[in-house]
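Here you go, one structure.
With one protein chain withheld, the remaining protein chains of the complex are depicted in position.
Right, chain A next:
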Amino acid sequence: MTETITEHKTVFDVKDMNLWYGNTQALKNLNLEIPENQVTAIIGPSGCGKSTFIKTLNLMITRVPGVHMSGDILFNSQNILKDRIDLVNLRKQIGMIFQKGNPFPQSVYDNVAYGPRIHGVKKKKQLDEIVESSLKDVALWDEVKDRLNSSALGLSGGQQQRLCIARTIATKPRVVLMDEPTSALDPVSTLRIEQLISELKNQYTIVIVTHNMQQAARISDQTAFFLHGEIIESTDTGSLFSVPVDRRTEDYISGRFG
């Protein structure tokens, strides 16, 4: 089932993708198009394969021993499962945010400057600009501009997560993958991140895995419902949460299981 609702360009085109951990099949025949400058939410109960799926998009999953895959993932007209891919370059274009902010044990400034430095930006002035604009984009600048040289570990949980988003967008990726980015945050920090996601989608394509169905309903443009490694239904978020086609989707979003 491949469905795209908008006329947005397709960033990822996943076709007949399967994934096994050893002999156990974790993803089954997935087909999904991820549109540009949209928020795509991946929902489903624990163990449904949603985190595994998101990690296939930047090939992080290939580091897990025993993983093998079939099918295609087209990104930038390259088949990242079959073509020879420069992983550093791929991950420059596809950033990732995890459940908990995981800043490096360095200063706020160095955290954000880390990516651009690796990718060859050396001039202090240019780095300063990148750090400032990235921190402004995540609405953290006003809170940290006087403590750029303090340790990032001194920030609150919500600030750390926004710092990690700033670190990710400092390299100007095309896509930001988010694996339950607010599950460790309090409600106010969660709302700030959600607000941020809505703003960031103008510049980036966002794929978010979330356990929080209301969050998916609030912030995403399209939603894919995963169950037992399969995509049961993927469509625009409004339709999925108001008139889901598949009974299993209805049962899951209505809280009857999971």
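Worth a mention:
Rule of thumb we're sticking to: a residue touches a chain if its C-beta (ideal position, glycine included) is under 8 Å from a C-beta of that chain, and two chains touch if they have at least 3 such contacts; residues count from 1.
Keep this in mind: contacts and distances are computed from a predicted model.
Only one of "ATP-dependent Clp protease proteolytic subunit ClpP", "ABC transporter permease", "Phosphate-specific transport system accessory protein PhoU" or "Spore germination protein" fits the UniProt record of the hidden chain, and that name is "Phosphate-specific transport system accessory protein PhoU". Screening A:Leu27, A:Leu81, A:Ala113 or A:Met213 against the full complex identifies A:Met213 as the residue touching the chain left out.
In the full complex, the hidden chain is touched by chain A at residues 213-214, 217, 241-244, 250, 253-258.
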